[in-house]
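So, chain A:
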Amino acid sequence: MILDSLLPPLVVLSSFLPGLVIFFLDESRVRLRTTLNLVGAVTKLLLIAYMLWGVFHQQDFVFRHTVLPGFDLVLNADALAMLFVTLSAVLWFFTTLYAIGYLEGAPHRSRFFGFFSLCVTATVGVAMAGNLFTFFIFYELLTLATYPLVVHRGTPEALRAGQRYLAYTLGGGAILLVGIIWLYTLAGSVDFVHGGSLAALGSAHAAELRWIFLLLIAGVGVKAALVPLHGWLPQAMVAPAPVSALLHAVAVVKAGAFGIVRVVYEVYGVTFAQVLGVLTPLSWVASATILWGSLRALAQDDLKRRLAYSTVSQVSYIVLGVTLFGPVGTVGGVVHLVHQGIMKITLFFCAGNYAETLGIHRVSQMDGVGRRMPWTTAAFTLAAFGMIGLPPLAGFVSKWYLGLGALEAGMDWVIGVLMLSSLLNAAYFLPIVYRAWFKPQAGEWPHEHILARGRRETGWLLLLPPVFTAAAALAVGLFAAMPFSPLDWVQLIAEREYAP
Partner candidate 1 sequence: MSLSPFDLLLAVMLLLTAWRALVAPDPFRATVLFIVFGLLMALAWARLSAPDIALAEAAIGAGLTGALLLDAVGHLRAVRRQSSPPGGDKAREAAK
Partner candidate 2 sequence: MNRWASVAVALLCAVLALALAWAMWDLPPAPVALPAQVAGSLAISGVEHPVTAVLLNFRGYDTLLEVGVLLIALLGMLAAGATPERMTALPPDPVLEGLARLLAPLMVLVAGYLLWAGAFRPGGAFQAAAVLAAAGVLLRLAGPVTAWTRPGRVLRLALAAGFVVFLAVAVLGLAQGAMLEYPRAWAGSLILAVEAGLTVSLGLTLAGLFLAGPEIPRGGPRT
Partner candidate 3 sequence: MSLGLFYALVGGGLFALGLAGLILQPRLLGKILAFNILGSGAFLVLVGLAQRGGTPDPVPQAMVLTGIVVAVAATALALALTRRLADLSGAAVLPEDDARAPANPRGPDGD
Partner candidate 4 sequence: MAIESVAPLPWLVLLPLAWATLSFLLGPSRGAGIAIVGLLLQAGLVLLLAWQLTTMGTQHHAVGGWGAPLGIDLVADGLSVVMLLMTAAVALPVAIYARAWFVAKPAGAAWFWPLSGFLVAALNGLFLSADLFNIYVTLELLGLAAVGLTAATGERRAVAAAMRYLLATLLGSGAYLMGVALVYGTYGSVSLAVLGGLVESLPVVMLAAGLMVAGMLLKTALFPLHFWLPPAHGGAATPVSALLSALVIKASFYLALRLWFGVFEPLAAVSAAQVLGALGAAAVFWGSVQALLQARLKMLVAYSTVAQVGYLFLVFPLATGTPAEAAAGAWQGGVLQAVAHALAKAAMFAAAGAMILGAGSDRIDRLGGVGARLPLALFAFGLAGIVLMGLPPTGGFATKWLLLMAALETGQWWWAAVLVGGGLLAAAYVFRVLLAAFAPVPEQGRVTGVARSLEWTAFALATAGVLLGLFAAHVVTLLDVGA
């Protein structure tokens, strides 16, 4: 059906077109801008719901446009794509709500929301890319759409962070491009195929393929913030809170991790990658990143900075899962793509609430904040527990499968990494929770912008999104075994991947 092949581009356009219009809207058209934002977000959700149903029933949604001979723009809504698309669309919806509240009365909102929409457009494109070209197009678009958001405040610090962000990501993009073209000249195709397409090239090109793997992983690893390519991420947290939320949970970091998933599973094929012997080094890098990120997080007083280093660490769980050969490891890694997103976005929403409501930016200022902002702090606590991996929260499910996967792959040392990392997670999250709930308030709040009114501790639009996402973090853990839960969906993907 023609309509079916048009659905993927429609999903992309559902945020692109509103974004474009918003960009040219006058600053004062608040109502029209908000309507456009929400209409786009809801349309996208509806389209996705329809496609989810279709994909579940083995229906194909593929769009193809030839840009140059041998160079097709392909959008393919396969199961893995839908997982990421759904995640980003749902979280975008909440982030949009949150951002509307967060930026009330701030300058340059048309510019902000324009690029905000472009950013989601790019993420959805990354998710549905059917080959490396298409992936690369949206991957670079993502860089360009997020840059103005990072420097949005225009402060010297923001500009510096933006410069660093660009240097890292554009450099990564260039490396990725070389890898893609090299691969294309070698293999003649860079389509994403279940089980990978390179095994046919065999061992004759093993050395070249290893180099290409290095280029590709380094290219996408910049955005996934693999150590030592992570330098931009902690700096980029100068961006406004909704941007950080999106950057860390959905868009940029995830696009990198997702790219690694695609490269390993659908370009090389996990079996062939194992044969080439490239998975084990990657697992070392991932483990190092997990531990390094956690260690650095420990040392940060700035709340958002601590969360940023936590992201560095947590995203590498996904990469680690990918390197664990076997379906269980895959499940652990890929499901964490969703779980980490839900939990991390909650944390950033909460951090934004503290800053926006009370002017709290540092952990050391958080004493007793639980009593002033109970809902926010409850959401924060839930998400933090999830990150640590306490059952029955989302993070527990991920770590459980990762551990089992490690055993299955015969990489027992990974268990040690997971244990150590969980301890570190606890070490940097628990003190915050303790301070917030149990320490008495120490003097005035640094800068109280929004006064509590009755039971409402802050603006509705700021409060509802974190509460919802925290509830979701609980739900995806509690109901992990239900049909259509992320875990269920990921198991479907893993089955298809390892199907002979």
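Regarding selection, all candidates are chains of the complex that A comes from, given by their letters.
Quick note on the criterion: a residue touches a chain if its C-beta (ideal position, glycine included) is under 8 Å from a C-beta of that chain, and two chains touch if they have at least 3 such contacts; residues count from 1.
These numbers were taken from a predicted model, which means no experiment stands behind them.
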Subject >> Touching chain, any copy counted, for chain A within the complex - options 1, 2, 3 or 4 >> reply: 4
Subject >> Residue ranges of chain A touching candidate 4 (in the complex, touch as defined) >> reply: 23-24, 65-69, 71, 73, 107-108, 111, 133, 136-137, 140-141, 143-144, 151, 154, 159, 162-163, 166, 170-171, 173-174, 177-178, 181-182, 184-185
